[in-house]
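Note that one protein chain is taken out, while the other chains of the complex remain in position.
Moving on to chain A:
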Amino acid sequence: MIDINKIRKDFPILNRQVNGKPLVYFDNAATSQTPQQVIDVIVDYYSNYNANIHRGVHALSQEATDKYEAARHTIQKHFNAKQAYEVIFTSGTTHSINLVANGFTSILKKGDQLIVSALEHHSNIVPWQMLCEKTGAILKVIPMTPEGELDMEAYDALLNDKTKLVFVNHISNALGTINPIKSIIDKAHKFGAAVLIDGAQASPHIKPDVQALDVDFYVTSAHKICGPTGVGMLYGKEEWLNKMEPYQGGGEMIDQVTFEKTTYAGLPHKFEAGTPNICGGIAFGAALDYMNAIGFDNIAEYEHELLNYGTKQLQDIEGLKIYGTSKNKTSVISFNLEGIHPYDVGTLLDKMGIAVRTGHHCAQPIMDYFKIPGTVRASFAFYNTKEEIDTLVQGVKKAKMMLS
C-alpha cells in the first residue's frame, strides 16, 4: 500500500502553482519529479565533498569516489547485474544506445541484419540507422497491431542467421504498451543475436532483473526514475562490453598512453572517458534507494489503479479516442478529441495548470501508423492522485467545449 499523503510531501514541486492553479503534473513519461531526499543528496554533494574522482589522493576525492562507486553498486543490485563493472554510467538512454551502436561498428559486416520495432522512440531508431549506413547492415522492422502491440508472428519471420542485433523498448513511450521482452530476447538468442532493451519508460514502473531476462544490454535514464537529468546507465554483459570498441577517447578510459599506442582501461572505465556527472551518478543511486523504499510492487499496483480510473473517466468523454489499448500497459494514456488538434488541447490544459505532453512523442512512425499528427499524452506517477485525474477530465471537457 502507498501512503499518498506522505509521498506527496516528499516532492516540493507538487506544491507550486502554474497559471494561478495548483500544478497537476501528468508529464511523468517525459521526466519524473525529484523527491526532497534526492535533492538533499545533490545539495550535500556540492556542499560537502565535491571533487574529481578516481585518482585523487585527497580526502574529498576519496569520499566522492566511494559514493560514486557505491551508487554503481546500488544500480547493479537494483537491476541484478552480475558484476558492478557491467554497469556503465552514461549521460542517459540516448547516450547508452549510441555507445552500443558505435561499439558494434567493427563487429558488423555488410549484409548483417538488425531488427527494430515500430514502437520505438527516435533515439532507438536513428543511432542504428547511422550504424547501418556505416556498416552496410540492413534494418528490419517488427510491425505493430491496431492495439499498439508488437506483431510477434512477424518478428518470428524476421529472425534468421543473419540477425545480429535486436533493439526494442521495454515499454512504449507514446502508448505505454509493455512489450514481451523475455520472449523477444529468447527468440533472438536462438539465432545468436544480441538484444538491447530500452528501459527508459519501464524503469519508473518495473524493476527488471537483467540476469533472469538474460538480456545483453539494458539502458535507462535517471531522470525518469526520480533522479536528475544528464545521467543514465548502460548495463551490458561483460562478454559484449569487452568485444565492443570504446565510444569516446580521453582521460579515465586509458591504461597506457604513448604517441605510438594507447591501451584501454578495463571495464567499466573503458566506456567512461572524461570527468563524469559525479553528483548525478550519486543522486541516481539515491533515487533508486527512494523508489525501492516505497517498493516497485506498491508503485505498480497504485499506478495501475490510476490507469484504470483515468482510462474509464476519459473514455466517457464523447469523441475521445485512446491510442494504445493493450491489456499490458503502464500508466500512460495517449488520446485525441475528434476533429481537434492535440496541440490545442495541450495549450488550454496548460492554462488550467495541467501539464501533459502533446505531439508525436519522438515516435513519428507510430503517429504515421494511426495517421494522426500526434496525441495528448497524460502519464501518471505514484505521486499522482485520482483527484488530479478528475481535474484533468474536467479540463479536457472544458477544452473540448472551447474548441468545438
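For the reader, a short list of remarks on this structure follows.
In this text, a residue touches a chain if its C-beta (ideal position, glycine included) is under 8 Å from a C-beta of that chain, and two chains touch if they have at least 3 such contacts; residues count from 1.
Methods note: contacts and distances are computed from a predicted model.
Taking the options "SufE family protein", "Dipeptide/oligopeptide/nickel ABC transporter ATP-binding protein", "Monovalent cation/H(+) antiporter subunit G" or "Phosphonate transport system permease protein" in turn, only "SufE family protein" matches the UniProt protein name of the chain that is not displayed. Set against the missing chain, the residues A:115, A:144, A:291 or A:348 yield one that touches it, A:348.
Contact residues of chain A toward the unshown chain are 19, 340-341, 343-344, 347-348, 351, 358-359, 373-374, 402-403.
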